[in-house]
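Only one protein chain is missing from this complex, and each of the others stays in its spot.
Naming follows writing order (A and B), and every chain is counted from residue 1.
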Amino acid sequence: MFEVSDIVAAYGKIEALKGVSLKVESGRITCLLGPNGAGKTTLMMTIAGILQPRRGSIRLEGAELAGLSPARIVSRGVALVPENRLVFPEMSVRENLLAGAYQRRDRAGIDSDIERMYARFPRLKERRDQMAGTLSGGEQQMLAVARALMSRPRLLLMDEPSLGLAPLIVAEIFDIIAELNRDGTTIFLVEQNAHMALKVAHQFFLMEQGRITFSGTPGQLAEDEVIQRAYLGTRRAVG
Amino acid sequence: MDDYMIGVLSNIGVVSFVALSAYLLLLTGEISFGQQAFFAIGAYAAGIATALWGWPLALALAWGAVSGGGAAVLVGIPTLRLHGLYFSIATLAFAEMVRILFELFRYQVEIDGELVGPNGAEGFRGIRYIFDHNIDAVQFLALIYSLLVAVLLGFVLLERSQTGVAFRMIGEDATLAGLQGISVARHKVLAAGLAGALAGVGGGLYAHLTTYVEPRIFDVMLGVHSLAYGLIGGLGTAFGPLLGVLIDIGLLESIRPLAGYRMIIFGGIVAVLLIVRPRGLLDEKLVHRIGRLFVRSWPAKKDGRGKPA
Partner (left out) sequence: MVDLVQNTIDGLMIGSSYGLLALGFTLIFGVMRRLNLSYGPSVMIGGYLGTVVYLQFGAGPLTVAAAVVVGAAVAGIYVERLCFAPMKAGAAIASMVSSFAIWMQLEQAAILVLPRHTYAFPPLATGAPIELGPFAIRVDHLVMLGSALGLAAAVQLVLYRTRFGLALRAIIGNPVAAHLVGVDVRMVMPLAFAGASAIGGVAGFLVLAVDQQITPMFGMWATLKGLIAMMIGGLGSVPGAVLGGLLLGVIEAQSQWYFGPQIRDLVAYFVLFAFLAIRPRGLVGSMSEASTQKA
């Protein structure tokens, strides 16, 4: 189990996280919803160690992650697929995958994992020698996911994987998320596209102005009037 | 005041013009390594005007400003689309070209049986206007500082004007400023021209202060120093660069026992200072806080008087 408790983090002088606590059950997909500027990306960056929390704890299977360097956090089994993907533009697809396995030393295992990624993402195999900067947005997103998986994470964090992608590609990405989860990966994702998230996630949190304001199952989420109106918009009118 | 003191103060005043010139470009987000070029152009232009053409000093200084500003606009246009390191290196290349051209520049006229005028790498001697017109060192010092005060006043007005706001917006984020309807290109050329003119006036003063100029004075060192003054003193206000000059020339150069170790101490202090205050002593935050202090006490009094209820 992954547990964040009472995290306070600041971005310059602005307190972006004002005491955030949440739990992510192993083997499940947990989704964090919330408007722009709520602090979702800040939370992801804090968990990944890019930003240091002012206080609070972040535990994976009981082991403390807060205060560790990003590199140590990766080696403890947490990988983040960042917002806007951030692939290495001037490295080939294959090199991006190699970079994803930077913390690992098992050459043979890395090679076989690259083959596994090619099998799961055939588009990446086709383009393996191409510079990542020349890929389409959807391909870059797949590459970012595959790169994160190369570290064999116990917990995969994803920050808005659907951002800026065409609807068909978004559907494909969410299929992949469900598939990864079926294979046993615990996933904690930030998403603005609540409709897509409802299809795959088992547990929801809502974050507003740096605080968690709701937690519940998809059923509870769908029942909540306020969330209905704010995040699911026209859904009731249609359904 | 002894002569040494007057000399140091005059130097501080003159160098402040180049420092302010670099600072003005920093406001628009660009780092120039080349403001010394316009300082040089101003020095030569104004020097030639008085020594060879017999112009009065005021006109010569204005001519120095026009030459510096004009040259800056001319370089500003081809470098307009460059940013960051590219812009900085382009200004450096230009300034070095100017310096070398002055090393090659010969324009001598016989005056009173003596050859006067720029003589290549030998420099330009005999800019004797202040001697010929019996202007003493204190008077010239007063001239330097009255011009400096005028420039600072200009900065204060600029910072409050629409143009000043536009400069700072471009400095923060040029794309965003463009989206807000600010003509980025025009403002950048304007800033470059004003900065060039400022350095040009400084150069004119410098030439008449020292009575001779040598091309090698206008090397990269002068340019990077001018830039550094703004960062040391602070980017929040035009007084920042002045403070920077004061600290370097005023404090350290004047403390003679430090000779030989001056740069070791200065370099170390600056490096540590920039860790603690990356935008200088008088940075935007501090200036804002000081500004609020004044504003708070002012309207309070006004309110007290204006509204008896």
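Here is the rule we go by: a residue touches a chain if its C-beta (ideal position, glycine included) is under 8 Å from a C-beta of that chain, and two chains touch if they have at least 3 such contacts.
Note that the coordinates shown come from a computational prediction; the quantities given were computed from them, not determined experimentally.
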| item | value |
| --- | --- |
| Omitted chain's touching partners, listed by label | A, B |
| Identified contact with the non-displayed chain, of B:8, B:73 or B:89 | B:89 |
| Absent-chain contact - pick from A:17, A:87 or A:227 | A:87 |
| Touch residues of subunit B, complete complex, unshown partner | 26, 29, 31, 78-79, 82-86, 88-90, 92-94, 96-97, 100-101, 103-104, 121, 220-221, 224, 227-228, 231-232, 260-264, 266-268, 270-272, 274-275, 278-279 |
| Residues from subunit A at the interface with the omitted partner, ascending | 48-50, 69-71, 74-75, 79-80, 82, 86-91, 95, 98-100, 102-103, 133, 147-148, 150-151 |
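Throughout what follows, only the chains that are shown with their structure count from here on.
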| item | value |
| --- | --- |
| Inter-chain centre distance, subunit A versus subunit B - centres from mean C-alpha coordinates, in Å | 51 |
